[in-house]
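A single protein chain has been removed from this complex, and every other one stays in its place.
Right after this comes chain A.
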Amino acid sequence: MAEYNEKKSRDGQMRAAINQQLVETGEREKLKELLRMRLSECGWRDQLKQICKEIVRERGLEHVTVDDLIQEITPQARQLVPDSIKKELLHRIRTFLAQQANL
């Protein structure tokens, strides 16, 4: 158990270090932008907009909060992201990490 916890905390530290590196180099911003473009290219954005609109129309604007909306659509939204986009981002992150000497 102790070993497991140790590993977990090491993983967490690694993750935080990677995140810091991504932010500091500006790579995170680039990835975010790429993702945004890809999601609108493939129609994901329009699709989600439509789903949100339908929920709001169904229940009336007064009875839907942002929190409800987020909670309701998140699982579906994640599922709707095409595999090719996930793969592309993963690949970009891998390539980026391979180039980082100090990690």
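Quick note on the criterion: a contact is a pair of C-beta atoms (placed from the backbone, for glycine too) under 8 Å apart; a residue touches a chain by one contact, two chains touch by 3 or more; residues count from 1.
The criterion applied here is as follows: contacts and distances are computed from a predicted model.
Its record in UniProt calls the unshown chain "Ubiquitin carboxyl-terminal hydrolase", which is the match among "DNA-directed RNA polymerases I and III subunit RPAC1", "Ubiquitin carboxyl-terminal hydrolase", "Translation machinery-associated protein 22" or "tRNA (guanine-N(7)-)-methyltransferase".
Contact with the chain not shown here comes from a single listed residue; of A:Arg10, A:Arg57 or A:His91, that residue is A:His91. In the full complex, chain A touches the omitted chain through residues 16, 19-21, 23-26, 29-30, 32-34, 36-37, 41, 61, 65-67, 88, 91, 95.
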